[in-house]
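Note that this complex is displayed minus one protein chain, with the remaining chains in position.
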């Protein structure tokens, strides 16, 4: 993409600091024990251990929480550029196989395309150890002009 | 649909008991404070209050948790028939507007079509009070022949 | 929604003229024999007969053409308001059952939510006669400020 490896490394460091600051404010991801394990410009990796309080009525990890892990990875990748806050406008989730209590789930997000203020970022959630794919998440991002507030617009 | 209102009422009572039993085992929904407020055959309503630990780095409810609420409504509607455990194979989520700490979110799920062991169930998440739509979730269900287990197949 | 039935009827007539003008320019829908059968503000119905040249290698109507019929219904519903050209940014399609040569497919589109310049419109494609659902299409619209041109932006 570029012939400036030092510039790339610097950009990645800035991206990482930006994403760590955002996640430091993310009480929801913290409550689920989601940790950021890697960031580059346009890419991020997060992980989560399936706890007993994440299991649903069929004995497997609640699909919504798998999607939440993926959505945090998505947000980290989308907001790594610092162009303004990006949020998911919509997403498509495929649950490939179930995850169980004690499984460590690793979500890798990579921006796929960008066009103007919108983009598409793909996330793959795998089970650590055997590397089996647990879920695929494709999110469509939109860059906001300002952060939403309770009395404000959409 | 039928000319037997008493039979319908009985079927709805059976559906409600079945779904309450499933949710009694759902530690994930319980941890998020998700409550079941209504069930009929093929339909369910659940609600959740956005707590401080559900807010992400942009100051709004984590989109994954909105999807988790919708997914619980989906699971309640899909499993109301008692034909065997149904799970979401995939879903499509549109986040229409943000939700904030203190908002009460109400998710209504209704089965839209069924064909063989698969179906499509739509969920609308609204904010209590003004009734504004927060998110739309369309899930595709598949009825399993048995519950998944850690050593078992998909 | 309103207490002005005459005003509604007039708005529907304007919507119908607007959509008919748009479809008069739509060579793609014409080539597929897609006809507009009803329009109201925010709603539209179109139909198409499955011709021999619409069948794919498995002997059923090409799923892409079922989606094309749904997309035309979507465009008709989204552009019925006259607020500016609306296009689909993304869509989710579920093929419920196959359609065969000679089947008449009817697609009903209805706007579900709108927020700012975006909206969600649902389309159901049914087979005429038995009314069986062939496909569900959920499209996310965005209202453009101007029509796209080959040398222009997105």
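A, B and C are the chain letters, set down in written order, and residue numbers restart from 1 in every chain.
By our rule, contacts are C-beta pairs under 8 Å (C-beta built on N, C-alpha and C of every residue); 3 or more make two chains touch, one makes a residue touch a chain.
Quick caveat, the model's predicted, so the values are computed rather than measured.
Summary of contacts with the chain left out: across C:45, C:94 or C:118, the touching residue is C:94. Contacts to the hidden chain, counted on subunit B, fall at residues 89-90, 92, 115-116, 118, 140, 153-154.
Taking the whole complex into account, subunit A touches the unshown chain at residues 92, 94, 96-97, 112-113, 115, 120, 133, 136, 138, 140.
Subunit C residues in contact with the hidden partner, per the touch definition given at the top, are 22-31, 52-65, 67-72, 75, 79, 85, 87-98, 100, 147-150, 154.
Everything that follows uses one rule, which is that only the chains that are shown with their structure count from here on.
Greatest Cα centroid separation from subunit A: this falls to C. In terms of their C-alpha centroids, the spacing between subunit B and subunit C amounts to 29 Å. For subunit B, residues that reach two or more other chains under the stated contact definition are 92, 94, 96-97.
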